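If you scroll down you'll find the structure; I have some questions about it.
Removed from the display is one protein chain of the complex; every other protein chain stays in position.
Letters A, B and C mark the chains as written, and numbering starts fresh at 1 in each.
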Amino acid sequence: MTAAEQTQLPDEPPQTRERRSAGPVSLHQFLAFGALIVVFAFFAVANGNFLTMNNVANILLAASVTGTLALGVTFIIATGGIDLSVGTGMTLCSVMTAVFATQEFIGLPMPVGVLLGVAFGALIGLVNGVNVAVLGIPPFIATLGMMMAANGLALVISDATPLYFTSVPGFGQIALGSIIPRIPNAVVIFLVLAVIAGVVLGKTLIGRYALSIGSNEEATRMSGVNTRSWLIRIYVLGGAFTGIAGVMMASRLNSAQPALGVGYELEAIAAVVIGGTSLSGGRGSILGTIIGAILMATLNNGLQILAVPQEWQKVAVGVVILVAVFADNVRRRREGRL
Amino acid sequence: MTAAEQTQLPDEPPQTRERRSAGPVSLHQFLAFGALIVVFAFFAVANGNFLTMNNVANILLAASVTGTLALGVTFIIATGGIDLSVGTGMTLCSVMTAVFATQEFIGLPMPVGVLLGVAFGALIGLVNGVNVAVLGIPPFIATLGMMMAANGLALVISDATPLYFTSVPGFGQIALGSIIPRIPNAVVIFLVLAVIAGVVLGKTLIGRYALSIGSNEEATRMSGVNTRSWLIRIYVLGGAFTGIAGVMMASRLNSAQPALGVGYELEAIAAVVIGGTSLSGGRGSILGTIIGAILMATLNNGLQILAVPQEWQKVAVGVVILVAVFADNVRRRREGRL
Amino acid sequence: DDGGGEGAGAGGGGGGDGEQPYVAIISKGFQHQFWQTVNQGAEDAAEELGARMTFDGPDTESDVEQQLQQLQTALSGNPDAVGFAALDSEASIPILTQIDGQGIPVVAFDSGVESDIPVSTVSTDNYAAAAEAAEHMIELTDGSGDVAVVCHDQTSLTGIQRRDGFVETIEEQPDMQVVDVQYGGGDQLQSTNITKSILQANPDLAGIYGCNEGSAIGVVNGVREQNRAEDLAVIGFDSGQGQIDAINEGIMDGAITQDPYQIGYQTVETAVAAINGEEVEETVDTGYFWYDADNMDDDEIARALYE
């Protein structure tokens, strides 16, 4: 391609561009990764306190809850759907975990309580999945309704007071203990989940069908795949991640905070999209999602360390997101994928 | 269509269903309208204080700001895009209106200040449009970035304090005066804007092209429509509505509240979708959007008058949204439109 | 426009104008424990005084519009008095004027309204309370070193007062300085992350202060996760199980609490008095307390703390 030609690029509609581009997923993360490196390097140079083992662990810890949500959201977005309920859904799962595990309520043994908390997330996913796949409610609306309902329910069930896990010994260790020295367990859990999610998305039927449904639902159905039932399973899977995030959150705060959660869904979705998963479905990358989540956490952490006033932090994060996604598009266009 | 066939419908994927359904727009609002009637009737019977002239005016006033945002969002969603920046964008426009109109800042004559405030909204739309149509950033991300940036900028510009319009006589009258007795001007403005938006969407090139782009952007482009330039214009139009909403909001509060705005975008989008506009684009209805906005305002108002605890209010709103959209789908399927 | 309720046949549950006095309360929130405790106090007062009350508040303390909308809607229920905690007192003037015009008494609570419409203001002096927090910070740090603030929000009146009262008192000290003020929206997790970043950036920090319950919990978590409880002075605001536990554990040195229960209680009490045409105090100070490991069990203090 000559320089002359580059300037002559006709104005192709970008949405189609995005739709048209594809290719081995491994390439997609490259730029998000590049952005992460650049941001990291910048902060490291700008402030000596940034690049310490401790702070890196901090960043990963900060990324782990949103990141876990984002893993689940990756599956939903791969189908061409969206999940707005993960933020308040996570909170509801925290509350339910407290209900199951604390002495003030049911007081089941901790592992059982935790498992039921995760299962409750899957239940939220089931409701979303049925609403989307069986009742035909568009995912945006189905999960928006669930977002509001979960917010309300979390408050109702907890009576709008934080529920503490003081009666559940060791619960705080789930997120904050360190099986690996100096690395909080939440980080380990997040990374293990990420590996699992990567395998599930790339190598199992549920992942494959999520991508197929996102790419062409009708064709998938005509190949004899029961898209309705798979869609439900995919939402259940996404919900399970929400449940795990809820437990991690509760463990980290050693309490269920019922008013929390609104806004986390957008952060999770942003992480997914920065990571190269297409909102129109059919294309998804877990590695990208992880990088996206870490990028966002790094930005917040670094800007705070630099003591940038909070209002400017917001502007900076907004602009970095735009630049990262734009640069990713440019790179893909260069590679002739557009 | 016979009853037998309804039960026999092979498992068609709902997303495809949604995409496939279409038809004369006039029909689509029918059910949202039905839902509104049902909700209204319910509250009227349940509480004698609900159905008073005064309270109906209240509901309309409550619907007017979100409704105005939703009018603009209808155009964006019709193209298959989305606009998450309308909430904080509106706030930024409020702040800019204060900057232009109040004596503490530039102190231009009120009409000029108001016009510049609206123009600033169009500018936000322009940036969104360029990001989407020229730089190829997916609308969700482009407007998410703008959402954060606008939030930050509003705080930066206002120095994180409310800016009051006390120095601008008559500014409060824009929203709260009553040209028509007992009806606040904001309601009148909203309804006039709605009529204009209806005509623009249904009867002018920009509206038609918005729907065509949402239906099939590539086909529209190949038909000789400069989709890039029209997309930009559509985002500018949407931004102008954001600007108007910003002025209305500022007038209602007689101040620009820089921290406001997050969450309004979801409410506006919900109003649009409840009104029958498809998130996948190509189908849009202004009448539906108005009904959607009023339905949401009615729910909030009625539940509060019934003294339903606030956490249950959230649950109820979430469920009603689901039911309304679901019922709408059922009706359309009945009509064989799916 | 009073006397609107015509009974509406079947339901009839709403109006009930004649018998019970009805107080509509619009607070600044409902999702947090502070407001729930205010609600509790109000409910108790209403029950004791034979009044009916409703309680609503916006989703966040920056949503002025939603709050005014709720106030407007509350008027449709024909209240006999209104309790109102203005997020922005100036922006509420038009609607307060309307309420005043209808002859409905308004009791301001939590923070005042700059107008003579409210018959009474039931509140805590947040600025003074924050200044007291600063005094304790000075004491704990021996009057020297850097301190930081994690606040819930930068635009609401309480947010501003609790920040400024603290910051301005600290800045009067020659050897002390506020190196960073960050805002976490009252979200515990976000506040935790912010605290950790602040500690990371300022290894020599001497003290840190959280402006409300969520922020304070976040500060505690951050300090705990960074293992800095030993060398840091940690001060919180409001109460709740989390802060009480943190004080018992020795992570938090102490906190300022208001008396939200009393705020709610007195608001309703004052409103009912106003309905009955009784004379009411122009201001009712519900006070604030410094509490720490030493005085937490004192009767007077324990009553003001909620878990």
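Rule of thumb we're sticking to: contacts are C-beta pairs under 8 Å (C-beta built on N, C-alpha and C of every residue); 3 or more make two chains touch, one makes a residue touch a chain.
Going forward, contacts and distances are computed from a predicted model.
A.B. asks: Identify the UniProt protein name of the omitted chain, choosing among "Multiple resistance and pH regulation protein F", "Acyl-CoA dehydrogenase family protein", "Sugar ABC transporter ATP-binding protein" or "NADH-quinone oxidoreductase subunit H".
C.D. replies: Choosing among "Multiple resistance and pH regulation protein F", "Acyl-CoA dehydrogenase family protein", "Sugar ABC transporter ATP-binding protein" or "NADH-quinone oxidoreductase subunit H", the correct UniProt name is "Sugar ABC transporter ATP-binding protein".
A.B. asks: Please pick, from B:Pro111, B:Pro169 or B:Gly224, the residue that touches the omitted chain in the full complex.
C.D. replies: Candidates B:Pro111, B:Pro169 or B:Gly224; residue touching the omitted chain: B:Gly224.
A.B. asks: Given that one chain is not shown, which residue among A:Thr220, A:Ser285 or A:Thr298 touches it?
C.D. replies: Of all options in A:Thr220, A:Ser285 or A:Thr298, contact with the hidden chain holds for A:Thr220.
A.B. asks: When the complex is taken as a whole, what residues of subunit B touch the one chain not shown?
C.D. replies: 1-2, 4-5, 8-11, 19-24, 199, 203-205, 208-209, 211-212, 215-216, 218-229, 282-283, 335-336
A.B. asks: Which residues does subunit A use to touch the chain missing from this display?
C.D. replies: For subunit A, the residues touching the absent chain are 1-2, 4-5, 8-11, 20, 22-23, 199, 203-205, 208, 211-212, 214-216, 218-226, 282-283, 336.
Just so we're on the same page, only the chains that are shown with their structure count from here on.
A.B. asks: Centroid from C-alpha atoms only, then distance subunit A to subunit B, rounded to Å. What do you get?
C.D. replies: Each chain reduced to its C-alpha mean, subunit A and subunit B end up 27 Å apart.
A.B. asks: Counting only Cα atoms for the centres, state how far subunit A is from subunit C in Å.
C.D. replies: Inter-chain centre distance comes to 33 Å.
A.B. asks: Which subunit A residues touch at least two other chains?
C.D. replies: In subunit A, 155, 160, 262-263, 310-311 touch at least two other chains.
A.B. asks: Please output the residue numbers of subunit C that touch at least 2 other chains, ranges allowed.
C.D. replies: Counting only residues that touch two or more other chains, subunit C contributes 30-31, 59, 154.
A.B. asks: Which positions of subunit C touch subunit B when the two form their complex?
C.D. replies: On the subunit C side, the touching residues are 1, 4-15, 30-31, 54-57, 59-60, 62-65, 68-70, 72-78, 88, 90-91, 93-94, 153-156, 160.
A.B. asks: Under the stated contact criterion, what part of subunit C meets subunit A in this complex?
C.D. replies: These residues of subunit C touch subunit A: 30-33, 36, 59, 154, 179-180, 182-183, 187-189, 192-194, 196-198, 200-203, 214, 217, 221, 225-226, 240-242, 245, 307.
A.B. asks: Write out the stretch or stretches of subunit A touching subunit C in their complex.
C.D. replies: Interface residues on subunit A, with respect to subunit C: 47, 49-50, 52, 54-55, 58, 61-62, 65, 155, 159-162, 164, 166, 176, 184, 249, 252-253, 255, 257-260, 262-263, 297, 300-301, 304-307, 310-311.
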